[in-house]
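What follows is part of the complex, with its chains left where they were.
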Amino acid sequence: MTRHDGRTPQQLREVRITRNWLDHAEGSVLVEFGRTRVLCAASFTEGVPRWLKGRGTGWVTGEYEMLPRSTNTRGDRESRKGKVGGRTHEISRLIGRSLRAVVDTKALGENTIVVDCDVLQADGGTRTAAITGAYVALVDAVADARARGLIAPSAEPLTGSLAAVSVGVVAGEAVCDLDYPEDSTAETDMNVVMTGEGAFVEVQGTAEGAAFDRALLDRLLDLATDGCAELTRRQQEALDAPARERVL
Amino acid sequence: MTRHDGRTPQQLREVRITRNWLDHAEGSVLVEFGRTRVLCAASFTEGVPRWLKGRGTGWVTGEYEMLPRSTNTRGDRESRKGKVGGRTHEISRLIGRSLRAVVDTKALGENTIVVDCDVLQADGGTRTAAITGAYVALVDAVADARARGLIAPSAEPLTGSLAAVSVGVVAGEAVCDLDYPEDSTAETDMNVVMTGEGAFVEVQGTAEGAAFDRALLDRLLDLATDGCAELTRRQQEALDAPARERVL
Amino acid sequence: MTRHDGRTPQQLREVRITRNWLDHAEGSVLVEFGRTRVLCAASFTEGVPRWLKGRGTGWVTGEYEMLPRSTNTRGDRESRKGKVGGRTHEISRLIGRSLRAVVDTKALGENTIVVDCDVLQADGGTRTAAITGAYVALVDAVADARARGLIAPSAEPLTGSLAAVSVGVVAGEAVCDLDYPEDSTAETDMNVVMTGEGAFVEVQGTAEGAAFDRALLDRLLDLATDGCAELTRRQQEALDAPARERVL
Amino acid sequence: MTRHDGRTPQQLREVRITRNWLDHAEGSVLVEFGRTRVLCAASFTEGVPRWLKGRGTGWVTGEYEMLPRSTNTRGDRESRKGKVGGRTHEISRLIGRSLRAVVDTKALGENTIVVDCDVLQADGGTRTAAITGAYVALVDAVADARARGLIAPSAEPLTGSLAAVSVGVVAGEAVCDLDYPEDSTAETDMNVVMTGEGAFVEVQGTAEGAAFDRALLDRLLDLATDGCAELTRRQQEALDAPARERVL
């Protein structure tokens, strides 16, 4: 049995990670999972929010938003509606929580990194693409801060790497990295965030239609583990290759 | 090794389910998991939101909110802040999604049920208590609607039962139904929503500190499965016992 | 002539005052006037709002809100609507102003007490029940603060007691403590807040239909005076009886 | 004993009522109580809000707001703060309720009148000046609608006249029509809205400092009755005199 775009069940879409897509941001990545395109900008700022001051620890958070015409049909801007929707909040919180799982905030010192993940084009898997790209932007922002002497040479704020992928059941079959047509018909849908060492950071599974049993859950976790491992390799390749010079 | 309140790892807190705690609501439950106390009110209304009209299907959703002094320190009201916070949104969405997993919206007809889950007192596990109570309120609201002829005698909008529990790792040990002192120190935290038949509806696991491996994930899912099974029994007992008469 | 529930014109509904209904709040009361049920939680905090700092005086305020299904038909949450309605504002202000009338803010010291009055079930008279319950919660919160050494033994922040009742003209007859069916058909409606010594703190009368003359106003004030005196006795009985121990 | 501006206890400030101050509004009044200056604009519109449609009755409401520099110190605009404050809500509701007490909405037909009361300069008594001016603007708007054939010649939407005054205790003495210096030091403060026939529409009394007894309440009501009667005469004089022609 084949997927609508010819992929095997465990196969990812084409992944592209373009570093330093922006000039101002300390780290930035245009990440693409097939047609899904997310711009991840990591902003490094000295100092921390008021509630953290004086503790010697830093802060890392994320913000997610979709451009109005990233989707097939135009959506209204949340800024015009005057309020941030539940889905946006939920994904922003997921991104921040996930990034903090691989950050040693003590080693970061009293500095803040905000990673903005703006979806330029959506075709399913925007949150997992965002996390996968955000990690690479984070690495570059930390390196930039270190180069500018804002992080001590001996300090290592990053304790591991981070990748994320969606898995789900489409037309009765467990598959990895669902695109929008798959996602919108999936019976079960799970987003999994893992470290480069294969440990789980977040597991969020939802029965869209029928509830799922333990065997299926296990099958999905296997797929996600393989998918994240592959994404970890792609991130490493991107980080090993020379990045575009930022124009300052 | 013992938990701070003397429970065994798999042991739930004292669970109390009081039906028809309110008079106006078609179904209502005051659910208590130890000191956590959530008022679940299911409101049945004829008709559906505009975007569903004319399709012959109903709608079920949930709203969650905490009273300002449900917590140890008073929190500001979201109504005064003028916006609903991310956590509130996230949990409201979880409740609604979970309830819809056991509802046949065709059988419900063009009717809407909103289940409001207001936390009167919080001591950990408010979202799982809310879901567990909301299901019972939903059953009563459906029965009330059927008694009033708003749902056909032959239609069965409920396709199963629903319970939820939190599991996590506290001081290195996997435990079930965390209270606030446990929750605030947990290394890993997972909320699991299951049907009465033991299938998964939602699995949401988060590494608060270190990422977790597959063996631990499996141990936590085992605990959650047992916990939800026990809660299913308590729900059934509550539904089998006669409920207080509503004063109309 | 009899009222629809058999009460005499001056008769209150059944009044129940349950102290320490919550564990976290320094003072809390579940107050019931018949089916009307309001949860009053008094939160004591050291310090005062910025605009009062350094003057050696404390601050007492109130916040009122109705749960969405406290009413016969579900109402939308003000937090979701993004703004607090006029009625909610008006009643919150009334509660705060009334409480301050029996508080010596100098004796309170630079401390703040917020009394949250959340209507769990509404059947008329929610604002008067809220004030009546809030006073009892305030007494307990002050006692708790004194026991913890946050108020000097010799200081007495409370200068009197406070109770409130509604009076109005229903079917041509002046009656006390209107329930919802009475309130919704009343021609004139008045809310009166009084001290335990029988002095007026607030008098708010509204001609819903025809304007009212001085004789009727006098009759309503007489009824309110008797009603508040009776409520003062019930408050005192509740405060004299031993309260449930809070689980801390 | 004399008041700070030389008035006797029962004496009103200089009252000026200028009709048709605006050209667009169907009725408009610039009302002045001493330095307090409120612009009242009555807008007549055919049709009613959605929730009233098809019942054959009209709707009358009021909106109150203060210009930022109407007060001694500039206040922030509520539009910039993004929310309407409690005091503004409370007074708007009072104005609307009071006006409706002298309107027969059946006779008005399915038409809406909104009376906007914008405080151009505040020196105490803005809400009572607003109501007193709003009534005159309402009379003119009704006459204009009748002249345009929007109200039947035989229909009389106005069932009486309406005036309002503040009374209070300043430096131990009961006085009428408090200006700002008096209002800000008053021990007790009451706003009274009455019909031209001397019946009460609204009575709102507040103990700012000490609670007040029945004798004082009676004294204040006497003063208010006289004050409103005098205002009723001034309104009638203004309505009897020819008004400026609106430039259309």
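Odds and ends about this structure:
The chains carry the letters A, B, C and D, assigned in the order they are written, with residues numbered from 1 in each.
As a convention for this text, a residue touches a chain if its C-beta (ideal position, glycine included) is under 8 Å from a C-beta of that chain, and two chains touch if they have at least 3 such contacts.
In this text the structure is predicted, and so the values were computed from the model without any measurement.
In this structure file the homo-oligomer totals 6 copies of one chain sequence, with 4 depicted.
One rule holds in what follows: only the chains that are shown with their structure count from here on.
Least step count on the touch graph, chain A to chain C: 2. When the partners of chain B are compared with those of chain D, the chains appearing in both lists are C.
When chain centres are set by their Cα atoms, the one at the greatest distance from chain D is A.
Rounded to whole angstrom units, the spacing between the C-alpha centres of chain A and chain B is 29. Each chain gets one centre point, the mean of its Cα atoms, and the points for chain B and chain C are 32 Å apart. Touching of two or more other chains is recorded for residues 83 of chain D. If you draw each protein chain as a dot and join the dots that touch, you get a simple line with two loose ends.
Taken together, the chain B residues at the contact with chain A in this complex read 83-87, 89-90, 92-93, 97, 101, 160, 190, 194-195, 197-207, 210-214, 217, 221, 225. Chain B contributes residues 22-25, 28, 35, 39, 41, 43, 45, 63, 65, 67-72, 74, 77-80, 82-84, 88, 114, 116, 118, 120-121, 247 to its touches with chain C in the complex.
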